[in-house]
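Okay, so here's the structure we're looking at.
Excluded from the complex is one protein chain; the other protein chains are retained at their positions.
By written order: A and B. Residues from 1 in each chain.
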Amino acid sequence: MRDQGAINGLVKIRVARLRLAVRGLKSGWTLFASSKIGLLGLGIILSFALLAVAHPILMATVWDATTYDPVTGYAFDQVEQPAPPSWRHLLGTDPLGRDVLSQLMSSTASEFFLGITAALVTVTIATSIGAISAYYGGVVDALFMRLADIIIMLPTISLLIVLTALFGLNLFQLALVLGLLGGFGGTTVVLKSQALTIKVKPYIEAARVAGGSQFHIIFVHIVPNLLPLSLLYMMFTVTAAIFSEAVLSFFGILNIRMSWGIMINTASTGGYLLGGTKFWWLIVPAGASITLLCSAFYLVGRALDEVVNPRLRRQWDS
Amino acid sequence: MTAYLIRRVGQILVTLFLFTTLAFFLIQAQPGSYASFYAFNPDIPPEVKAKIEAAFGLDKPLWQQYLIHLKNYGTGNFGVSFRHYPQSVVDVILERLPRTVMLFLTATVVSFYCGFFLGKAIAWKRGGVLEYTATISGALLFTVFTPWFGLMMIWIFAFKLGWFPLGKFLDPLLWRDATVEANAVFTNMILTAAAVSVFLFIAVLVTRKFARRYQGRTLIPLLGVVALGVTLVWWSSGAGYLALDIVRHMVLPVATLTLISFAGTMLITRNSMLETLREDYIMAARAKGLPEKEVRDRHAARNALLPVVTSFVFSLAFAIDGGVIIEAIFSWPGMGRTLLDAVLSEDLPLAIGAFVFVGVFALAAHLVADVLYVYLDPRIRYQ
Partner (left out) sequence: MGGRYRWLARLIAIVALIFFTACTREIIKEVQVVATPTSVPTTATAEPVTQTEGEKVYQLGIFADLTTTNFWSYLGSSSDGTIWNAYVLGGAQPALYGYSDQRFDWVPSLAAGFPSPLLEETIGGQTFWTTEVDLKEGFLWSDGSEVTAADFVFTTQTVLDLELTASWASSVNPEFFDHAEAPGPSRLKLFFKQKPGLAVWQFGTAFMPIMSQNYWGPVVEKVKQQGDIIDQQKALFAHLPSGQPAAGGYTFKKWERGAFAEIVRNPEYYFTGATITEYENGAYAESRADGYRFSAYGEPSGGKSLEYIIGPYADSTIYSIYGTQEAAILALRKGDIDLILNPIGLQRGLQDQVKGQSGIAVIENPSNGFRYLGFNVRRAPMSDKSFRHAVATLIDKEFLASTVLQGVAIPMYTTVPEGNGFWYNPEVPLIGKGLSRTERVTQAVELLRGAGYTWETEPEVSEDGAFMKERGKGLKMPDGQPVPELEILAPSAGYDPLRSTFAIWIERWLNDIGIPVRANLTGFNIIVERITDPEGFDMWILGWSLSLYPDYLEAFFHSRNALGEGLNRGGYSNPEFDKLADELLAETDLEAARRHVFKMQEFLADDLPYVVLFTTPVLEAYRDDRLEFPYTEVLSGIQDQNALTTTVLIK
């Protein structure tokens, strides 16, 4: 049992911490917002998110499933497939008579799902392992770092190609594999070196002297300080995940029904990839979306980098 | 130094062992078995299937299979390819390796140089048009959908403009009466490249010792002489026109690989330069009144190079991945295409063999980067 005063004190500390965090976020945002590149990236991401959210709404209201379902729909209103853009099909239809815009929008959601799942898995693993490795060192550290060595040197796409041959991956499994590869690979190494610099900070020593448990120190003191950097690496993971999915789907080796990669695969197996400008709506929307969303996360990552890593800021600013 | 290298080699051997084990568990964990691919082939009688199973050690308990697997991989026996039976996996791989190595070394070196010089430039002039253009186009190219980009390059430069051949690595009409095999030419080209690099490396070290100040002026004529020498040697060998044909076919894939991968090196160089520029000795150099170019190239860039070299390893893995795509698009039958074809035709031993080979290749490059790092950084002398 604690007396009221102590609880009040605790609350005050929490509130103060929160305020500090908010202020940190605010100043972080100011820094971030000063980067045009970062804002551009964020803008692109938000517009794609809007597309993803709009799809189920459109399907429930204006678009009937027979015509607009991204996988089994068929544009009966068009005589010849693939049909060029029209008012009913703003981005035309694919060689199998499906609405390209609907495919593009429904895929956006899966790309976000894929990217974010992979990124969350990566960051959760990498942050925990980075902190643990840095804190304990020794055998634990050596083990994880050797593992990271292997994973870094593995060409991801090649590994994924082999994995799909052996197991036949679907979207969630792909996200998981990518997350694991990122989590146990390069990101861990970076986060661990960051954690090492935190480990030697006085407040960690203070916490230890005050009798904080190891778990407490790692997850309450070290991990939160790693989070900004983790966030940065989340962005890069998202880029990598979306890109990998597109390439694997392009080669037609994933067990996925619709994605931007599948859209290009459909165009490619139909032989429309080199049609020049004649069948642009089969390639450009999906291709540009991959590039745009990947670049957007990448640009946001770069802008975050400047927030997280003060040494990269313009010399003259500070 | 030696001790460091020994330790590093030891570590890499351990990594290799773990990697081989990983390959084994991947094979074991997959739902089918090697034998099942034969099972559905109507042409193979059961007794032959049984013999195949025995030859692959598939009738033994798991731990024995593991030992057989370790022994096989340790001795470079990756089994027999299904599709190229009775050719061994290693034979298939050795046939494709020179073509991949040639393409990759060239592309990696070119993209590395482009990335490094651009990165240096944009770090020096921050906020300029160059920075925005290079960053955004770099990011776009880095994330562009590679298969499509490759096809577009072919479409524009090979088909519409007709500047380069349409994929492939040689012109059949030119090679139909050639008496040398393409692989022999590839191997010689790689040897030439290796000899030139080693020579240049030594030359740089020597001239650095003797003529620090005039290094730049010495290297350019030197490069010219080397180029002339190489040309003469190839000309007199009689295979010169064949090598030239290969080079002609390499331009477009190398350009494509460079465009999609230079951004990585560029951004790392930029960050590294920015950090270096804050160092005291740069201030000091500036304060001394040294010309800006001198400060940039001699003081900042050289020190900024270190992390970039480390990232070389990352970019290598990236290049290999890019290669899987580029090789498929450019009809370049190297390791990447072998891997993809093996997977698409369900030739599992070849797929895993190719993958392990690619891994070993990456590991070797890792080691080379380590050694380079030690040479480049006078401050670091590993224990």
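Definition applied: a residue touches a chain if its C-beta (ideal position, glycine included) is under 8 Å from a C-beta of that chain, and two chains touch if they have at least 3 such contacts.
This one's a predicted model, so the numbers in the text were calculated from it and none came from an experiment.
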Original post:
Pick from B:A29, B:L67, B:V206 or B:A364: which residue touches the chain that isn't shown?
Top reply: B:V206
**OP:** Return the single residue from B:I68, B:V230 or B:L306 that touches the missing chain.
**Re:** B:V230
Original post:
Of the residues listed, B:A178, B:A255, B:L290 or B:L306, which one is in contact with the missing chain?
Top reply: B:A178
**OP:** Decide which residue listed in B:Y113, B:W163 or B:Y241 touches the omitted chain of the complex.
**Re:** B:Y241
Subject >> chain A, residues in touch with the chain not shown (by the definition above) >> reply: 66, 71-72, 74, 80-81, 95-97, 164-165, 168, 249, 251-255, 257, 262, 265-275, 278-279
Subject >> Touching residues (missing chain, whole complex) on chain B >> reply: 31-33, 36-46, 48-49, 51, 55, 81-87, 95-96, 99, 151, 154-155, 158-159, 162, 166-170, 172-184, 187-188, 191-192, 195-196, 199, 202-203, 206-207, 210-211, 213-214, 217-218, 221-222, 225-226, 229-230, 232-241, 245, 327-333, 337, 341, 344, 346-348
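Simple rule for what comes next: only the chains that are shown with their structure count from here on.
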Subject >> Between chain B and chain A, distance of the C-alpha-averaged centres to the nearest whole Å >> reply: 27
Subject >> Complex interface listing, chain A residues touching chain B >> reply: 37, 146-147, 149-150, 152-159, 161-167, 186, 239, 243, 246-247, 250-251, 253, 264, 268, 273-274, 276, 283, 287, 290-291, 294-295, 298-299, 302, 305, 309, 311-312, 314-315
**OP:** Using the touch rule from the top, collect the residues of chain B that touch chain A in their complex.
**Re:** 11, 14-15, 18-19, 22, 26-27, 29-31, 126-127, 132, 135-136, 139-140, 142-148, 151, 155, 267, 271, 274-275, 277-278, 313-314, 317-318, 320-321, 324-325, 328, 336, 339-340, 342-344, 346, 348, 351-352, 355, 358-359, 362-363, 366
